[in-house]
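Heads up, one of the protein chains got dropped from this complex, but the rest are sitting where they should.
Presenting subunit A:
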């Protein structure tokens, strides 16, 4: 293997050639290259994103040497963007690295169109007012946006994208699509051709559990007026029936059948999450609809008609005890059905595209195939505008952690994460009033604490959480941080941010929802749905 591919071997095993290609095509803009920003970008440069543009107007100071690995003694006094950019370039020469010596806040004010050239913007260490403006700009220009901030032992990460649809969500655990309680004619006929009561002990122990369960389910239905085992007792009896079929103690296939019997008990039809997607208003497609929603519209038709209430068959079967011959032929039966479902879906997609006045060939076979294979696992993530979250957060979400006793017991520190959320916002108010963050400079700590407390109370009032407050300890702690950007906190927060960037760009896996609040005190961090 040639060098570039070998270099990426360990990640290609996660997101494949397609994911890698998406990364290599992407252009990323970083705002502010303190440790949080630098560390975020480092992880992306190593992974091989197409290009990076580092935007920062500050010069390297002595203090930066203590928390940012990408600056060193020789760069003190020089442009931080330039210094960080040079180091990042060293990590991977396949990446195009640029820098702009300019304060992001200024750029947001003076040149909003600047951002439209990027795939994604990583905005670090911005205060609220700038976040709100940048969010508007990026949504307008359809640029992916992620915010990250480190502050003492706390911080946050927040994705802001109108909509992010995922076909390859690649969940760790997902129920196989085996249709054990609803086999299509070819599968049923195949199962019928196999005799569970064969006298040959070698054949008996090599019947795949899929066949055993299909046959046993059919038998059950015959004697139970077409119904599946549903009560606990019925399920137990069903398992006992399987057990009774065993003729030797070493028959792993029957053991597997008993363990997999829950797959028979799951109801037919699509899962609630998919139901929600096909019921989404976007599934009523128009000429502006994305390819994803066009395929969802096709899927909706498929489920209602040809699919008989089911999504296209996935086609893959898990490994199971079986003779090679039976396993391979079973695999072919599943694959053939998946292929047939795909052909129907392809027709539906073309029909819809034609109706919308678009090129019927404009969505590739490969894309439709992948969509069919993953149809049961589709995900749609939507994020509120930053402005909306800031001005009218979901009050219940805050209140429940601030006042609910379940969350506020002395042993539960989850309320700390919410406290940090309030404080992260309160320090921006503080800074807007006093031109510095609480505790940023030494001295007069008591005054800073009482000023921050006032900011907290007024913020809570504005959020409609009248009467709630935070503990003295937590307010003191925030003042103690004095807006410090600690390297390990920045590396953590930046690590989370880069992970989410990878998911957004590769369109694989599921990005986080809500606002992630890092709690570095005891690591009981939290996602708030605000």
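Keep in mind that, in the parts below, a contact is a pair of C-beta atoms (placed from the backbone, for glycine too) under 8 Å apart; a residue touches a chain by one contact, two chains touch by 3 or more; residues count from 1.
FYI, contacts and distances are computed from a predicted model.
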Absent chain [UniProt protein name; select from "Transmembrane protein 231", "Killer cell lectin-like receptor subfamily B member 1F", "Methylmalonic aciduria type A mitochondrial" or "NEDD8-activating enzyme E1 catalytic subunit"]: "NEDD8-activating enzyme E1 catalytic subunit"
Residue, one of A:104, A:393 or A:482, that touches the chain absent here: A:482
Residue in contact with the excluded chain [from A:118, A:147, A:238 or A:492]: A:492
Residue of A:170, A:369 or A:451 touching the missing chain in the full complex: A:170
Candidates A:9, A:200, A:233 or A:446 - the one touching the absent chain: A:9
Missing-chain contacts mapped onto subunit A: 3, 6-14, 35, 39, 42-43, 46-48, 61-63, 65-69, 72-73, 90-91, 152-153, 169-172, 206, 319-324, 327-328, 436, 439, 441-445, 472-474, 476-477, 480-482, 484-492, 494-496, 498-500, 502-503, 509-513, 516, 520-525, 527
